[in-house]
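Okay, structure first, notes after.
Entry: chain A
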Amino acid sequence: MLENTIEATEIKNGAELLKTVEGLKNDGYRYATMICLKANDGHDFIYIFDKDYKLKNLRYFVKPGEKPKSVSGIYLCALLIENEYQDLFGLTFEGLAIDFKGHLYLTPNSPKAPLA
Partner candidate 1 sequence: MSLAKSPWIIHVNCNSCNGCDIEVVACLTPLYDAERFGVLNIGTPKQADIMVVTGSINYKNVNVLKNIYNQIPDPKVVLAVGACASTGGIFHDCYNVIGGVDQIIPVDAYVPGCCPRPEAILDGVVAALSILESKSQGKIKGKEVKLKGNEVPSNA
Partner candidate 2 sequence: MNMNDVLIAILVLIVAPIVGCLAAGIDRRITARLQGRVGPPLLQPYYDVRKLLSKDNMVVNKSQNFFVVVYLVFIVLSLLMLIFRQDILMIIFVYTVASIALVVGGMSTGSPYARIGSSREIMAILAYEPILILYALAIYLLTGTFKLSAVVDASTPLLAYTPLIFIAMIFVLNIKLKKSPFDYSTSHHAHQELVKGMLTEYSGPGFAIIEVAHFYEYVFLTGLLFVFWTVNPLIGFLLSTAAFLLVIVIDNITARIYWQWMLKLSWTFLLGISIVNIAFLYFSGVKL
Partner candidate 3 sequence: MGMLNLVLTNISRKPATRLYPFEIRAPYAEFKGKIVFNPENCILCGICQKKCPPDAIKVTKDEKKWELNVFRCIMCTECVTSCPKDCIIISNERAKTGAKEYIKILVPKVDTPKAAPPK
């Protein structure tokens, strides 16, 4: 059992994620970053938002094979981090504002999806 886990709201599916993120933007939250973890063959995403130095976290489990939704339509600044995870974890995000197609950092020669 892990101690000191960070507080996070669980999100069930992609549509709910987009709705919640939209709501957070309207509440005046700032997009800080997003963390991708490997978990149970799938990926655990932790979205981190910030308002008045208080963090708000969303946890969203992406099932194996599922294409996660991109939030770059809502927060443009999310595009870099989502492109990064396309590179490092071999994921494919749906609806990216600028899609580097998995070649943001890596070239065809470098190791594929090194963190996966």
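Points to keep in mind about this one:
One rule holds for everything that comes next: a residue touches a chain if its C-beta (ideal position, glycine included) is under 8 Å from a C-beta of that chain, and two chains touch if they have at least 3 such contacts; residues count from 1.
For anyone wondering why these and not others, all candidates are chains of the complex that A comes from, given by their letters.
This is a predicted model, so every value here is computed, not measured.
Chain A shares a touch in this complex with candidate 1, selected from 1, 2 or 3. Within the complex, the chain A residues that touch candidate 1 are 105-111, 114.
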